[in-house]
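Input: one structure, supplied below.
For this view, one protein chain was removed and the others were kept in their places.
The first chain written gets the first letter, and so on, giving A, B and C; residue counts start at 1 in each chain.
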Amino acid sequence: MKIHEYQAKELFQAVGMPVPPGKVATTVQEAVAIADEINRPVMVKAQVHVGGRGKAGGVKYAENLEAAKIWAQRILGMDIKGLPVNKVLITEAVEITSETYLGIILDRVTKCPVIMISAAGGIDIEEVADKTPEKIHKLAVNPRVGLRPFEARNLAYKVFRDIKLVRQVTDIILKLYDVFWNVDASLVEINPLITTPINQVIAIDGKVNIDDNGLFRQPEIEQMRDLSAEDPSEIEAKKAGLTFIKLDGNIGCIVNGAGLAMATMDLVKHYGGDPANFLDIGGSSNPEKVLNAMRIILGDPNVKAVLINIFGGITRCDDVASGIVAAVKELNPEIPIVTRLTGTNEAKARKIMKEISLPTAPTLDEVVKKAIKLAGLNEE
Amino acid sequence: MKIHEYQAKELFQAVGMPVPPGKVATTVQEAVAIADEINRPVMVKAQVHVGGRGKAGGVKYAENLEAAKIWAQRILGMDIKGLPVNKVLITEAVEITSETYLGIILDRVTKCPVIMISAAGGIDIEEVADKTPEKIHKLAVNPRVGLRPFEARNLAYKVFRDIKLVRQVTDIILKLYDVFWNVDASLVEINPLITTPINQVIAIDGKVNIDDNGLFRQPEIEQMRDLSAEDPSEIEAKKAGLTFIKLDGNIGCIVNGAGLAMATMDLVKHYGGDPANFLDIGGSSNPEKVLNAMRIILGDPNVKAVLINIFGGITRCDDVASGIVAAVKELNPEIPIVTRLTGTNEAKARKIMKEISLPTAPTLDEVVKKAIKLAGLNEE
Amino acid sequence: MAIFINKKTKLLVQGITGRDGSFHAKEMKKYGTNVVAGVTPGKGGTKVAGIPVFNNVADAVAKTKANTSVIYVPPAFASDSIYEAVDAGIKTVICITEGVPANDMMKIYHYIKHRGVRLIGPNCPGLISPELSKVGIIPGNICKRGNIGVVSRSGTLTYEVIFALTSGGMGQSTCIGIGGDQIIGTNFIDVLTAFENDRSTKGVVMIGEIGGSDEEDAAMFVKKKMTKPVVGFIAGRTAPPGKRMGHAGAIISGSSGTAADKVKALNKAGIPVATSPLELPALMTEKLKEMKAKKGTVKKTKTKRSTKAKKK
Partner (left out) sequence: MAIFINKKTKLLVQGITGRDGSFHAKEMKKYGTNVVAGVTPGKGGTKVAGIPVFNNVADAVAKTKANTSVIYVPPAFASDSIYEAVDAGIKTVICITEGVPANDMMKIYHYIKHRGVRLIGPNCPGLISPELSKVGIIPGNICKRGNIGVVSRSGTLTYEVIFALTSGGMGQSTCIGIGGDQIIGTNFIDVLTAFENDRSTKGVVMIGEIGGSDEEDAAMFVKKKMTKPVVGFIAGRTAPPGKRMGHAGAIISGSSGTAADKVKALNKAGIPVATSPLELPALMTEKLKEMKAKKGTVKKTKTKRSTKAKKK
């Protein structure tokens, strides 16, 4: 799960990390009021869950209230890479003497949180990583030991020499690690962490991604979820315990397991079709889930055929079959539905499916081909 | 540092452990008001930093408001083992079906927090430990791993069978461990942890001792310090960075290091004298500390002679000498002061001490003998 | 004799009285796995399909000498269950549970690292050594005893591949789903090493998917250390760019994580990649033939020749 910059900064502030004063606004009026309160030049920053907002014109400097008003007007309601900007962060514009990159990420290889710091901070950090990786200093923190002050200090020394800066950065690294660990983050990032002309170190940006698996024990973070920034059908799917990503094709896919779902989509494409979505009904099956999945997919007017591919393991085919039967009865779909149910309780499923007679196929390739064919017929 | 039962219960409650409703009172009026609020039979419990208050009459059951008033009157102002009772806890009297002992202590041998649980809870737990130690179940928790739920559950199973009770006790053990660790406790104890007729598990007593070395990072605990429950001269000493315990003898002792202080007192006794106090000026020396030490000791009218025994290591004899000179000049003591300063910067000290001429001795035994002799002369 | 589980496996099922736990305990028993015990606190003394249930793992191990454990408890309790199994002396732990926080798994990983414990998962379908033992949720009826090892990051896609192999007349030595989470106990390289050392395995099918760089690392390993043929499948060729992990994701892995890059890396290491699982038996047959041919010629230039052969 992603949270906005202003929310990330709230988390930073709560542990005593230095961020410039600022507040979030949803209207131009609010934005101006905040800028007035700050009473100094401000930055107007779009709050969207996507990178590159600066290049897209979503981050602007406002010398005075008038400028703040104009930028707030332009940015609020903007569309950045398909996402609407509903919120802007109005924050004091601070003078910058240096930009440092600081991030902590869950590392699959070392199985540790890895801290990364680089003097080459700013928007081009990815290029730095690609072309001059030696400019990025890394430390894998043993999660059983935690980050120790001397380690943070030694990292700070990689980028700074002045002990006063080193002390501030050490403190920020230690606190950022606490944030990372305590909110079940998969990523925390400050880019840039800046120094000011009077040698203060401040986080002027902030990014925090949360490990979805940790959300059940992070009620405060869960409350930060900004539903207005997500696709409504994806939200509906999540509520139903499904993983759903909307795409532009015309073949609705219902599959159990992310890997199999992707493989199914790959084959749809391979055989000349176009998937309308990614939908994983997840592990433990219950008929209700399947009913909800059908409801979401049939809600997409582009969909010309539905492909259901289930390979039962912990998912039981009979549960899925019951769900399909219920969906067909309740939703009365007018487009073809092709099913392939195999694996756990396959025989039981076949019995249940007899109640409605849907086209079936014995293998992955065949169910895909049949769905494409039926979608084509439907199209005409 | 010790905190009161009511404060321990506040810590318990903050993490969601079940304690009976109650509040602390410093006057009879308050006590009655609390009992009225509880509106059920209550316990009136003296809040003092000493064990055995029940046997001393400091814990009483009050069926009604009248009884609560009478007991509050009797207990407030009582003296238990030399300590005045300034506070009483008024808490709901709960019906008890079983009493369990639950404690966590810092263990010197395993270097771990050790959890102890016993079905033989209640006031006689020490006898149980002495005579039937097998009735006390112990678990040393690896401090790098922390207490894990399955360990807590397995401990709970040692005493309970019913899974509903096991779950409650497991939760209490886990939370008690959190309290132990998070407040830098050296001991946390619930005796007894009781079950009620409707199978609720409740902590009806609570004891928390804090590791003094951890206090610097426990400002909230430090604020719980009840100065009214400590000896005023010991408080004064603590403020001055000294460790001081008042005794009944007539030879004031100023020593550096607890071990040497005790050895000095032992020899005072051995040679027929009687120490008036234990006083350790601690490691890092500064003249101010010595001046304060002299002030505290000379404030005791029983003291007939002062013995200063310093073996310099990190403590420097010259610092101590400067303190003695300042003290003699400022306080003008009328009783004899015998000194022995040896070790680090001994020569410098001798020079400083020339300014005042006090009796000295070269060895521990001799300085003790001389102090006893001079105290005797002074006595006559 | 297959890897990680075999006829000597004495299985303990943690969370045996839950919906999934009880269902799959029965399935495993039916398949022939020696399921010796189950654990659910508060259910000690009862039985599930004739399997004795204990209140804790230590008791279960003491009574039944269980040496392997499979975990079907909810995510909030999964890491505690792993600790409990490890502390009770279990040396092979398979965690089926989906949704275990990564923080918990990082701590677990470094806890078991020096304790000689093999952890598979979490969020995995488990493993099966056909006709010997099945631990987890892989449907037994699609498997067939043979000499192909299967290792996969996916769950159900694994079944699809096994199904394709069996349909193509190709039996399996052991099939393992290692799990799709960020932090897993056993990775591709661990399993490839075991297959390389397992006499009953002649070739390996490796099933990857987009994200991370595990497939690339595995490909490098295959090229450098393996003598047995490996064929691959990568899911997610048409997946949308999807969620990115900020700048840090790319910085840390030094890999784009796309299917195209993974396929390239595998091909570079001499691993042919199938478009559909159904192609896998044919690819494997071809690779096995190549190997045989090579064995007939010079032994030293194995890998090089294998790559060349592909290029033709």
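To be clear about the criterion, a residue touches a chain if its C-beta (ideal position, glycine included) is under 8 Å from a C-beta of that chain, and two chains touch if they have at least 3 such contacts.
Because the structure is predicted, anything quoted here is derived from the model rather than measured.
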item: Which displayed chains the hidden chain touches across the whole complex; value: A, B
item: Touch with the omitted chain, as defined above, among B:Arg53, B:Arg153, B:Lys175 or B:Lys207; value: B:Lys207
item: Full-complex contact with the absent chain, from B:Ile105, B:Leu193 or B:Ile254; value: B:Ile105
item: Residue among B:Pro21, B:Pro84, B:Gly282 or B:Gly376 that touches the chain left out of view; value: B:Gly282
item: Touch criterion as defined above, residue of B:Ala119, B:Met262, B:Ile335 or B:Ala361 at the omitted chain; value: B:Met262
item: Chain A, residues in touch with the chain not shown (by the definition above); value: 145, 148-150, 153-154, 157, 163, 166-167
item: Missing-partner contacts on chain B, residue numbers; value: 51, 101, 103-109, 111-114, 116, 125-126, 129-130, 133, 136, 138, 142-144, 181, 184, 186-187, 189, 191, 207, 209, 211-214, 216-217, 245, 247, 255-260, 262-263, 265-270, 275, 278, 282-284, 310-315, 342-344, 363-365
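To be clear about the criterion, only the chains that are shown with their structure count from here on.
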item: Identity of the chain that, by mean CA position, is farthest from chain B; value: C
item: Middle chain, criterion being Cα centroid separation; value: A
item: Length of the line joining the C-alpha centres of chain A and chain C, rounded to whole Å; value: 27
item: Chain centre separation (chain B, chain C; CA means) in Å; value: 57
item: Chain B residues counted as touching two or more neighbouring chains; value: 145
item: Residue numbers of chain C (touch at least two other chains); value: 111
